[in-house]
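A protein chain is absent from this complex, but the other protein chains hold their places.
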């Protein structure tokens, strides 16, 4: 007989997914695809349980995503003995409570951004995990994108010289329509800040891994759409709007624009907007240094633009480097350069890092400490904008 | 107890994967992700068996991709009772034999492109499947890309008026280096044509679904790199080159460029190249009509460019439509517009169509008939280039 | 005899050019080309006299640019009876003195930007011209660019709704090399601010014509290259560097980045840099409103990008409007759309406005008042950056 049974000695890891929305889907596919993409994996996922407060979402989410069990009580999930890691993909206000419970139960915790509603809360989460000795990860899923991986490598190698300026944007128009309903994202006690925490947090994390700690900020936040209709149906992306009821006042920023000084003396600017009419999903970073510069637009996911001062005088110019097997984890996806990788696929890269960090007992790239450092900047920007002044961000000695 | 077991009544479908390379990975992830992406699926895949002529590749491929069994004899796989569908992701010369065997065994067959080494062979495969009543699909994985889905819809709706011209390119530089080794792709009896069949076939399929049947062609094929070193190691993307041995003569085209007349009177041009220095993976189509025009560059996967004659005089211009939930199957991936979808993710769209066609007992979009029609054009281009003349392509009455 | 003499009744206007550098060339070609470009002109230029403090530059400049006479004493030029208009294209520190003398002599004055070294000085110049009843113009040569003309029209028409955000950049790398010599541009008392006044002034003028008066600013200025070598040869673009002498300390900003609030509540950001490694000459503006948005990159001079919220749901996206005869003065250059217009050619548009304003006895678009309003913002940004605080900009009642 020539048909051979496959055997595998890869250990399992039990996953609890807390939440059933878009990120639940993205995380789950990430876990599921790691081994096919990379050819090997330190763990095979066992999709132990999915929790959602709404029974219908918990049941259908668990079924379509392939979980063994479902529950409407996340506490059951985070303490389940089959569970090794807890993924938190809920609205922001639940992050801290769930994470603290999971840490207390000795689980590794992988939480979506922003990590918490304040820097103080984020710090508490970070310290609890440290103390418990569990691994943590924040879903800053652009940090290990092949383009950003290569940008980090180039900057660290000194190829760009002394870094002078950083520009970053994450602007989209998902909420430009004044009749987008008032879901949790618009409510301060459930979401914290608005575009700042939801979108700006990604760019702050990129700024800090590329340039170093941000030391002070000044800026302006705006809520251009003052009121929104009450939501109907699910309390997320699929919500409808009840246009007949009184409108509710929006409680956080639609748009933030702030300048900053980095600890190393570089100058920076970040803009985040959820009402950037005409921009569907635009994320970009630019880093300029004395010896070179680079630009990356997330939508042009196959290309990193690089300029080097040392090029010959008649051949100076930005080069469009087509990302390929030599850049970050690109080669796990394609053996030749230039093929677009999807944003869901970036989660596979993140999950791979996650599983390796657990297996190798090391801190993953972008863990709760990074989430906390980002939260410090978020807090500073909020104060700076509210009080129209420059605000210093505490910088850790060890990060300099 | 609040932890509920998930139950599912979705039937299984047994998959045999013949081949273990890049497309084996892409097909397998496609099957695996359908339910998570779409929320529902007509079938859940059972990864029954993977076959590869090389034992090491068969075993490691089956393990990392999650197949139950492996074999070095594809005949075992295609006749296995656990198998319902056979995916053929081998070098081109094996497509016909495997497909005919699978059809004979009553399996549905999903084959990579080009379908066969000649139109005659492709026709035979198509007719065999018709007679056997099995479903078939060719891996023209760009046909259902959200951008192309929307382009098809727009053209069918008459939004572009009478179609005048088509331009298409699939050019890359994977083989620009003269020391890329002589693998099966360079050998006529194993691969058929070169860039024409490997890359041009995709553009021909797009041309025909967008504009209609191609009626005649004239063009020029070139083999710019006349000899290549013998390969070492695996006979695919990972091959090394034996630079000490005598070099082998390349047997098919590196580059093809041909003009065409469509049955409806439109004019067209297609270029395909595997030695397009500087182009890593560039695929583009442009359709111009009397009332509008559209452009799509596969690397800019989030955008379809559209021009409409009817726009106001002071506001004329190409519009960059950010693809979103209203375009093709985009909404299965993201609830908001503009996010890049990866090329592996396009396979998920293709597999979803495949599973639905089987479940609904209908012909899938892009089946062996389309593969055969493309093969007719490939044959015509080869003759036209070899004999330096215009060659007519037989057009089926039913396709007009 | 069929050869007829051409007669013209167009009156002459005598021009004195103070300076012989790049802008002398650009202004002179502007005057010379107006009639050919527009087909008619209110005045034909008489190139009466060119002045430059250096005799060789005065003589060769006058000859190659076609002036009748030359002088090394600008006072002779501005009081010459053959002169009707005085063009000031000198280093910044001379603007005020020459302009005041020309105004005193009853001449119309066309001065390059920034108008003066401080808002107080600019105000004085504006008021003197008002009192003398002469026309004035500042060389904000992007204000009437076909793209900006159309952008102004669109915004004024309400097509973009309530304006929410403005972003503008003028960044280039002309001074990225630390061995670019210390010419007048780096010396505070000759130039005033650095990148801020030289480049930022253009963007401030665009911001104010597009969005309205800027009401407050906060920002950060940086001098990344602290010292530069002494210059040799001419004291302008052609200077060499004396690398053997001690280096001189740079006295103004290489880079400025500031956020702002407009009087109408919009939020904005402007960046200007003369050390933007990799950017040769990048100027861009973006205006986002509740009903639409627009983007313009000066290097892509043939295109204005426009997004309108009211577009159909499946056809939303930025439109690349190819500028044509319906946009600003484009039609004077080309009868069909999409042809690039050179930056020197923009001066022809500016000179045409200038000559028409004189002939029609009206204030030209972008006169000394606008120069003064821009100077107020420049002053505020300098204070804001130096004192790390928000600074209010005085806004005129009449500009609201």
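The first chain written gets the first letter, and so on, giving A, B and C; residue counts start at 1 in each chain.
Just so it is clear, a contact is a pair of C-beta atoms (placed from the backbone, for glycine too) under 8 Å apart; a residue touches a chain by one contact, two chains touch by 3 or more.
Small disclaimer: the values here were computed from a predicted structure and weren't measured.
Set against the missing chain, the residues C:5, C:361 or C:398 yield one that touches it, C:5. Of the listed residues A:33, A:208 or A:303, the one in contact with the hidden chain in the full complex is A:303.
Not every partner is drawn; the one left out touches chain A at residues 150, 303, 306, 311, 313-322, 324, 326-327, 337. Touching residues on chain C toward the chain that is not drawn are 2-8, 22, 25, 28-29, 32-33, 35-37, 39-40, 49, 59-60, 62-73, 76-77, 80, 172, 174, 237-238, 279-282, 298-303, 322, 324, 333-345.
Residues of chain B in touch with the missing chain: 162, 164-165, 167, 176-178, 218-220, 222, 224, 255, 257-261, 265, 267-269, 271, 273, 275-279, 288-293, 307, 309, 318, 388-390.
Definition applied: only the chains that are shown with their structure count from here on.
Listed here as common contacts of chain A and chain B: C. Annotation: 54 Å between the Cα-based centres of chain B and chain C.
Centroids built from CA atoms put chain C at 42 Å from chain A.
For chain C, residues touching at least two other chains, in rising order: 318.
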